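Every protein chain except one is present and positioned as in the full complex.
Read from first to last, the chains carry the letters A and B; within each, the first residue is number 1.
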Amino acid sequence: MSATTYVEAIRQGLWEEMVRDPNVFVLGEDVGVYGGAFKVTRGFLDRFGEERVVDTPLSESAIVGASIGAALVGMRPVAEMQFADFISCAFDQITNFAAKCRYRWGASVPLVIRGPSGGGIHGGPFHSQNPEMHFVHTPGLKVVAPSTAYDAKGLIKSAIRDEDPVIYFEHKYLYRRIKEELPNDEFLVPIGKADIKRKGKDVSLITYGAMVHNALEAAKVLAQDGVDLEVVDLRTLVPLDKATVLESVKKTNKVILLHEDVRTGGFAGELAAIIAEETFEYLDGPVMRITAPDTPVPFSPPLEEFFLPKTSDIIRVAKQLAIY
Amino acid sequence: MPTNVIMPQMGESIFEGTITKWMKRLGDRVERDEALFEISTDKVDSEIPAPVSGVLSELRFQVGETVEINTVVAIIDDEDWAVGTTNSVNLDQQVANEGKASQLQHSKSELSKNQVAQRSSPLVKRMAREEKVDLSDVEGTGLGGRITKQDMLDYLSERNKIVEVARPLVQPVQKESVSFITSSGDDEVVPMSAMRKTIADHMIASRRTSAHVTTVFEVNMTPIVALRKQLADEFIRKEGFKLSFMPFFIKGVVDSLKKFPVMNASLKGNNIIYRKEINIGIAVALEEGLIVPVIQGVHEIGFMSLARAAVDLTDRARQKTLSPDEVQGGTFTITNPGVFGSLLGTPIINQPQVAILCVGAITKRPVVINDAVVIRSMAYLSLTFDHRLIDGALADYFMSSIKNKLEGWNDSIC
Partner (left out) sequence: MPFEKKLLLDMLYYMKLTRELETRIEQKLYRQGKIVGGVYGGRGQEAIAVGSSIQLMKDDCICPSHRDMGAFLIRGLSPREVLAHYMGRKTGVSQGKEANMHMGDMRRNIVAFVSMLADTVPVAAGIAMAYKMRRQRNVVLCYFGDGATSRGDWHEGLNLAAVQKVPVIYLCNNNQYAYSTPLEKQMPIKDISIRAEAYAMPGVTVDGNDVVAVYKATQEAVDRARSGGGATLIECKTFRMTGHAAHDDVKYVPKELFEAWAKKDPILKLESSLIQDQVMSEKEVRLMQTRITTEVNEAVKLAENDPFPDPKDTLKGVYADQLIEAPLAFAKSFFFSGRKE
């Protein structure tokens, strides 16, 4: 069986869930006839019909609102944000309605909102963002960001089966650039569990999304120089797998936090606080962050290249931290 | 892109070089062709220019270190990585600044509590707390002299392992320059055993630490020889082991140490540490090297206990069943190559002690007493002492005291 791309893995996961559970349905802009802007739902309309593959008007807020309604009465909607950037149009519905139903009146809202996030494809400010932190910051939501085809498939299935609202950020840069052999049998990736993508003993690097691959590339180069990097892929931001992160820090005593999102208010800040608080006496060096700068995502290639964290930066920081 | 700076080959037969000066510090900008460091080799001393422009991002070897040619000694990286001078913790700079302010020479061992705290991370402090380590005893090899996790682990493993030789508390010896010794085809090259290496390090470190001077006294052992002969059988019967000369020498040394406590002391920087306890180490020869078990608290022990302890420790030393406690904490050492026939030795001080007594063979010799030539059992006792602390006169008073004690032995044995 040939290797499956990241985007195909998402498509497969979504398809399998729709086959398994008639309550699962998809809605969003251009998801039906067109098969989705990135072809995630290609073929779905023919197989599942108009009612379960809904081409909606250009109304992110209503898309999410309607998803909430359907979820309240027992459906399992999977709403697509054509680009994750557009999720801001639905901010109110997500953070004030969906996120708070269970807490306020015990009502379950098992919806999934998924969309392609991240840069590196010359998308400019509105097609390249990493908006996860707005939702990480909202109690009641779950936020996931897979980095491999395996995780993408396993997580979309888990997200659909979860009883709480899940925001699923798929990194568009990875769509067709990474692939791997996937098991034939059904598999799930649990929400709330990080994955150590590379074991190491000198420095821990905690990251998620496309940056996982930059980290692994850096690790190869660092190994030649005698620095053994441990790469921890969070996979889920909320609920955070704190135990795996802290265990890694306790083992290596040095940590780098890496993400493509901007610096201020990025997840690295949250992790740094947890690490500084709960593993203070295990730190043998400062907690380092490698992130994008606090700017919108620029378009021109040299600007975007400057913006995105580079593998060479990871190598340099890891090396310096290791010898500190 | 980072560029490697290597130790160049300054001649066909040159295989290594010693760094004698760094013109730049970590984080400094450097221009291509600008002088970066100076080296010294067997043939010539040279200034080495930087191969590219950029920022000095790694400095792998310090002044005084010798490395093989083509070893990467530093790395020059892109401009971007210029270190912000306000933020980098440069301990040497801080120490230098404080030195200027107080007009005192600071050595690493004298760092103030604050400086020790600054150069220890939370992890290191926790390890120190849990393992009861005084951080001012730990050498820091990290950036700016900070103590790293590995430094702590190394310190702890040194402290905890079952050592064959009492571990020196001096700074570990700098890497020896690999003198160019060749071995040809038929020569057998055998790496040193751990014990051998430890002894080697200890010995050379001791020579480098103390100002070794040896003074020799001759002692008339005739009364003790007679006494020993007299008690020999009874001793064997009662105790089950042969009475050797060692307990006599130990007792002599102990009584004299009580009179001259500085001989039982240690030096730490400019401080003299007068040890309260007298713990005598007895050098024991082993097939593969030597070991120095220590009789603890000798100042409080009677002769018989001394004798028993000496025999017990030397036996167990040979059987290799000593515990780590039993080879630590010595304040004075006695070595007895006399048993192998040596008349007189110039022993090396067992750090961190300040003196060591070497007992030569007891032989019958003609000596002059009351202007007549008579035959007596004589032994040379040589004392090597650390002239940083002890002057010749004091050393000789000490030795006189031992001589008098031994020659005029009238202690009860039981």
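By definition in this document, contacts are C-beta pairs under 8 Å (C-beta built on N, C-alpha and C of every residue); 3 or more make two chains touch, one makes a residue touch a chain.
Computed from a predicted structure; not experimentally measured.
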Hidden-chain contact residue, picked from the options A:Tyr6, A:Phe25 or A:Phe83: A:Phe25
Which residue of A:Gly13, A:Gly36, A:Pro116 or A:Gly140 touches the chain not shown here: A:Gly140
Residue in contact with the excluded chain [from A:Ala70, A:Met133 or A:Val212]: A:Ala70
Chain not shown: contacting residue from A:Val40, A:Val54 or A:Val203: A:Val54
Candidates A:Arg20, A:Arg104 or A:Arg176 - the one touching the absent chain: A:Arg104
Residues from chain A at the interface with the omitted partner, ascending: 25, 51-52, 54, 56-57, 59, 61-75, 77, 92-93, 96-97, 100-108, 139-140, 142, 162-164, 192, 239, 277-278
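Here, only the chains that are shown with their structure count from here on.
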List of chain B residues in touch with chain A within their complex: 2, 57-58, 77, 81, 121-126, 142-143, 146, 148-149
Parts of chain A lying in touch with chain B, wherever the complex brings them together: 253, 280-285, 316, 319-320, 323-324
